[in-house]
Structures are given as structure tokens and as C-alpha cells.
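Please see the structure below; I have some questions.
Yeah, one chain of the complex is gone here, protein chain that is, but the others are all in their spots.
Order of writing sets the labels: A, B and C. Residues in every chain begin at 1.
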Amino acid sequence: MTNIVEIKNTDLAQTLEINFGPQHPSTHGVFRMTVQLEGEKICGLRPIFGYLHRNHEQIAENLPYAAIMPYTDRLDYVNALSNNFGYALTIEKLAGIEVPERAEYIRVIMAELARVVNHIAVIGFMLNDLGAFFTPLLYAFRERERILNLFEEITGSRLMNNYFRVGGVKRDLTGENLAGIQKIVSRFPAFLEEFEALLTKNEILCMRCQNIGVLSAKTATNAGITGPVLRASGVNYDIRKVDGYSVYNRFDFKIPLGEKGDVYDRFYVRILEIRESLKILDQALSTIPPGEIMNKKSLPMLKMPRNFKPPVGEAYGRVESPKGELGFYVVSDGTPQPWRYHVRAPSLINLTVLEEMCLGQKIADAIIILGSIDIVLGETDR
Amino acid sequence: MNISVEEVKKEIETHLPNVKLRLVRDSILIENPEDLPQVALFLKESPRFLLDYLSSVTGADYLTFLESVYHLYSMAQKRGPVTLRVRVTKNNAKVPSLVPVYRSAELQEREAYDTFGIIYEGHPDPRRLFMWEEFQGYPLRKDYAQEDTEVLEIADIAWLETRGIEVPVEMKEKAKTLHAAGQRAVAQKPEKPRP
Amino acid sequence: MTIFGWGVFKGMMVTLKNFLTSYFRKPDEGGIFTVQYPEEREKELENFRNFPFLVYDGTPEKIRCVACGICERECPPKCIHIEMELDGTGKPARKPAVFDIDYSLCMNCGMCEEVCPFDSVFMDHAFEVTSETGSEGLVRHKEALLKSNEYFQKIRPALASTIDQKRKAAEEKKKATVQATPPPAAGAQAQGPQ
Partner (left out) sequence: MAFTKNTSSVDESLRTELAKKGVLWTSLDFLYNWGRRSSIWPMQFGLACCAFEMIAAACARYDIARFGAELFRASPRQADLMIISGTVTKKMAPQVVRLYNQMPEPKYVLTMGACAISGGPFVDGYNVLRGIERYIPVDVHLPGCPPRPEALLHGLMELQKKIASQEILKAEWYKKGLKREFPIPELGPNGLIPKFNPEVWQPAKKNPRREHYGQTILVGKKLKAPDFELAVTAKPIAPRAAA
């Protein structure tokens, strides 16, 4: 436990301390870490947080419940819809509001699309960090743009969707939208094949990624690692299956698991997860029922957000965001604003083991290990 | 799959008779914060619950006391959650750290310390997580006085003047009157607030 | 057996394939994807939201907004500022005298559009907004925010037509009730002299 604490001020004259960030092209934003090196080998690493600490919790505690929704978009800004999902789910738990079936299906469809967007962007960035400068990212972003176009058509915004509401969703999917999604879903595997042909068995990628940044299943569980990083270590834990929230228990999908828990496994688990997400999307699109998209009870809340006062109590809701378990802890005191609002951010907690994964590796590997954890600073620092 | 709180409470009480527990809604309140690590260790290792995964640690300010809330899940049995909470006074906000039991508490306890000033005893790295070390106060407590960023204070004036930057006279005077009154420029409620 | 440099060759093949086929395919099927922005634009999507604007019917005097202040209260970053216009006698005239939106604070969430009970605030499509003077240059006053119903019809046809129908129906209903029951003011006048 002690090795994570203080960087040992060794007497060795050979140790070199390097500062990464907060302005560094491969720290995915304003992440900062100080790395201690012996030659090229890492012997100590200390992350420093807070460069994007924008007081999400403080601001949310001064806002009505409905007005927090657009702020959750800005937590993990690569996939705003998953954050919306988690928040809506928590408030529904807190106030005991049920969601119509069609709205649940729409939620699942949108959240899975967001997962695809996230994973494809992450893989692109990780390869960017590996040195495949910009080419895979260009392909990844080409596909991402198509999905974002759809998001814009449905939700009104490319990134900050603000689409889910407590008790439903904002806008119904038209037949045209569904056809658009179906088109993307049916065309995506071809892109993935091409992407994989380019990457999966590439010798350079294998050499750089295999046996790098190994994380054992036991450490991962103890350190609270979730999401693809945990599953790459071989732990079968996916909240979509475990909790079966929303309508996820109606779909048939597998949970891809890694074996070693190295960077390559994390990369490959993400690709497999995209395939599973496409499977869910296929099933959801074919079985989406007609009906309401908003609970009648919460309709007045949309028009007068200030009048929505959940009963005194607390709720902890969690969803499987593409980064891991995204949890919301909300305490209501019966007023329009929450008394306490806390976000359990997967990107932050997944960084607990960063040092352990990096110790003994080369300095260039630290970058890809960080890239493979998949952090978004908006969520890490909030 | 949910775990019933009563069941957990009964199990803890039979195995750890010295620990005083109380049910607060769906959660278990540990009356004496010192008991927290042994309860957590018991829950982690008891074959019946196997709560091997600490999902969330957070603080909360209830004006008269501070609270530290823990959400535990079981990855092995895919069950949960069990909510534990401990309460401490604001003057003596000391809670034993859970890092030796669950490493996932490491960054989250630092965050709770940063925002609420709950001191986790035995934490391997007890620093602020987000804010810098010189920062004073705990910003998520309900009585935190946030600075007014449009009014310069005496320290700002001194800083600017040593660097040869001209400061308008009215700003200087305002800073001086504030300093004479021994006040900080704190964000206050407006004179005529909107409904 | 692995051939030396096979991965590089395969990568180059993918690039070459994409390069060549991009000339023969449609833009959204793997063709040339770039939008030559200032000259050509992407198709404007109806639901796209950027900054809020105010709708008026016919002339700018007939503004729909009644300065109720709901959007001002519900705006999450509080970027709207409304002042009610007072008529000659000092009574509120149900019209905004001042309606400012600070674009430098606006987070494009669309909350004002959702809560407005008078179908007055809607989200615009215009995104080409820049300023050289920061927050002061980005405050939009009532005059700049007011846009005609025709403009609204143009940018968001489906939503605008449903709202027009709704308003028309409400007006007819109001007219019908007015015709059915004689206005109380007239009755009071008739009784007055007696």
C-alpha cells in the first residue's frame, strides 16, 4: 500500500523526474502526472488531478432536478447519453417514477449508440498515442460523425444531447430516425472488419500492446475498477447483466472477457463490445413497441421544473457507462434542489491502479496504458 | 438482486457483538466510526455476502454532523448494494480509512476530504484531490463562503503593485475598507433578489 | 509464416482502397466526406438547437412573449434577463421592455424552449456568432433576438406548423367562448345607469 504514497526520494543519482501535462498532447485533456524514471524504466508515478475540476456537485446542489440534466452531459462529454441515463435512472428511483416501455427502448438504443461512439473514439485515440498518428483516428471519427449526425437529428445537439428526462425521453423516434439507425447498424460491421484488418493482428500493435500494463483480476476488483478495463482482466461483471436495469434483460448479448488484462485485451474487449452493442441495437430496433414516451405523471415537471420535489430520502443509481460503473448518489430533502448530489466517476476510480500498471514499464508504455484506461477529464475531475 | 439490510445487520451483530449498529432507512449506521474497518473487513470476507467491491465513498454535510457514506456490492455473487454510513461531528471529523480493506476508497476518500474536510485516519496519501494544498475551507460544506471574484482584496492589490500594474482608485479603496473591517470579499445574496 | 512488413503493406492497402473508392461512392457511403464549409453547408437538421430567439407574429410589436419570467427562472446558467414593460398608469403591460440573453453564458440546453408556456422562445440554427469584445459583445438585446414567425417556419417547419395550429385552435376556442357569453363588462355597463 505504501508504494503509491510518496515518490521515494531515492539517493540514486540516476532517477529522473518527468512532468507530464497538464498541457500534453497525449494526456487526453488536462491530466497531469509526474513520472520517476530510471533510465527508461518507470519507478514511480503520481497522478495529479483537479485541472478540470469544475464543481459539478456544487452547481448541481443549487439547481432544480430537471436543470441538472444538461450538466450531466458535460461529465463524460464523449458519450453524454450514458450520463443522462444514469441520472434519470437515479431520480426515478428516488421519486418512484416509472418509465413507459417505448421510452426504455429508446434509452437503450441511444445509450448503445453512445457506447459505440465512445469506444470507436477511444480506440482511435489509443492508436494515436501508439504513434499511428491520426490515420486510424480519421477513420474512427468518420464513423463517429455519422452517428453524431443522427444524434443531432434526434436530440438536437451533436455532443451535449440533453435528451433523457425524468420519466421518459424528450422526443420520440420517428420511423425515419429508426431507419437511419438501422442503416448505421447494418453498415457498421463492414467498417469494423476494415478497422480490424488494419489493426487487430498488426505486428506493431501486438508488440506494443501485449503484456504491457497487466492488471490482475484480484487487484482490479479490490481497487474498484469497472468497465472494459475490469472485463479485460477476466472478471465477468457488467451492470447491464447484473442489475438488468431498464430493459437490458430482454436482450441477448454476451460479455466479452479478456484473459491477461493487458493493453491489448482492453483494446480488443472494446472492439468486441462494439459488436455486442450492435447486436443489442439490432434486437432493440426490431422489437421496439409503440406507445408513450413520457410518464404522464412527470409531464407537469417538464413545464414547471421548480415544482418537482421528490420525497425526503436518498438513492444510489448506477449504469454501465462505456468507461465503467457510473453511479449517482442523490439525497433529497423535499425541496426542489437536491441536498447532496454525488457522482461516482469511473474514469477517476479506474486511475487508482495507474501506478501499479506502469511500474517497471518503459516511459512510452505509460502513455498507452493511460490511453487504454480511457479517461475523460470532465468526468475524472468533474 | 438486493440484499436485505436486516439480514446483514443480524449477521454483523452475531459475529461482531461489540459493534453498535442502527438501521437508517435502507442503510446501516455504525454508531462508533472506529468500528468501520472491522465491519467492512467482515463484510468483505464473510462467505455469505462477499461484498468485495466498494463502489462509492462520499461525504455529506447535515449541518450538525458530517456523514461518510459507503456503497458496497458483491462482484462474486453479483448482489448489492449494502449502504454503510458513519457520522462524525464537524469539530472532530475523523473516520478510519478503508484503504487497507478496499483500495477503491483511495481516491474517493481524498475527494471527500477535499470537499468536506473529513479526515480519513490511516489513509496512505492524505492530500487534497482536486484543489491545491494552500486552499482553505471545504467548499461543499453548506457554510462555505465563496470568494467574490469581481472585488479585489488587499492581497491582490499588493500583488499587482509589486508587478507595476496600475489599479483603479475605487478598487483600491474598496479593498482597503474591506481589509480595515477584517472581511473577505465573499459572495453574498443580492439586495433585490429575483423570485 | 510472417512476411516482414506485411502489416505495413496491409495498412497501405486499406488507405489506398479508401483513397480510390472515395471518388466513386456517395459521401455517406465512403465517398469524399468533407463539407467545404463556407461554400457548401451540411443539411440543416430541424431539431438542431443553438441559441434561443424570440418569435413575433407579423410585426415586431406583436411579440408573443409576455415577460412572465419563467424561462429566466428556469434557465440553468441564468443567462436571461427580462424586465416587464409598464404602461402609462404603471401597470404591467404583459410585454418585455428588456429581454437580454447573454450568449457568453448560454449552454444551448433548450430549457427555455421547453418551459415557455406562450410558445415564444425557440432555439435558433444560426451558429456563426463571434465577437471581439467578450461577454459585453455577446449580450443580445430584444431587437436582435426578435425574429419573425416566417423565419421560424423556415428553419423548423414541422414544429412551427404544429405550434401555429395549436395557437389557432386556442384562439378560435377563445373567440367561441367570448361569443357564447356576452362580455361581463358590457353587462355591467348596461346595469350601471339604472
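In the analysis below, contacts are C-beta pairs under 8 Å (C-beta built on N, C-alpha and C of every residue); 3 or more make two chains touch, one makes a residue touch a chain.
Values in this document were obtained by computation on a predicted structure and should not be read as measured data.
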- Contact partners of the omitted chain among those displayed are A, B, C
- Of the residues listed, A:Leu37, A:Leu94, A:Ala111 or A:Leu281, which one is in contact with the missing chain? A:Leu94
- Specify the residue from the set A:Thr174, A:Gln210 or A:Thr287 that touches the hidden chain. A:Thr287
- Residue positions on subunit A contacting the omitted chain are 22-25, 29-30, 50-56, 58-59, 61-62, 70-71, 74, 77-78, 92-98, 104, 137-138, 141-142, 144-145, 148, 158-160, 244-247, 249-250, 287, 310-315, 331-335, 337, 339, 377-378
- subunit C residues touching the chain left out here are 33-38, 41-42, 50-51, 76-79, 81, 100, 102-109, 127-138
- Task: Can you list, in ascending order, the subunit B residues touching the missing chain?
- Result: 24-26, 62-64, 130-132, 134-137, 139, 142, 144, 146-153, 155-157, 159-160, 163, 165-168, 171, 184, 187-194
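Rule of thumb we're sticking to: only the chains that are shown with their structure count from here on.
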- Note on the structure: Strictly by count of touching C-beta pairs, the top pair is A-B
- Which integer distance in Å separates the CA centroid of subunit B from that of subunit C? 41
- Separation of the C-alpha centres, subunit A versus subunit B, in whole Å, is 25
- Going by residue number, subunit A touches two or more other chains at none
- Per-residue overlap in subunit C, given as positions that touch at least 2 other chains: 73
- Item | Parts of subunit C lying in touch with subunit A, wherever the complex brings them together | 2, 6-7, 10-11, 14-15, 18, 28-29, 33, 45-49, 70, 73-74, 76, 107-111, 114-115, 117, 123
- Query: In their shared complex, at which residues does subunit B touch subunit A?
  - Reply: 25, 27, 52-56, 58, 60-61, 69, 71, 75, 78, 81, 83, 99-100, 102-108, 111, 115, 124-125, 128-132, 139-140
- Item | Residues of subunit A that touch subunit B when the two form their complex | 1-2, 4-6, 49-50, 53, 55, 57-58, 61, 219, 221-225, 235, 237, 242, 313-314, 316, 318, 325, 327, 329, 331, 339-340, 342, 344, 348-349, 351-353, 381
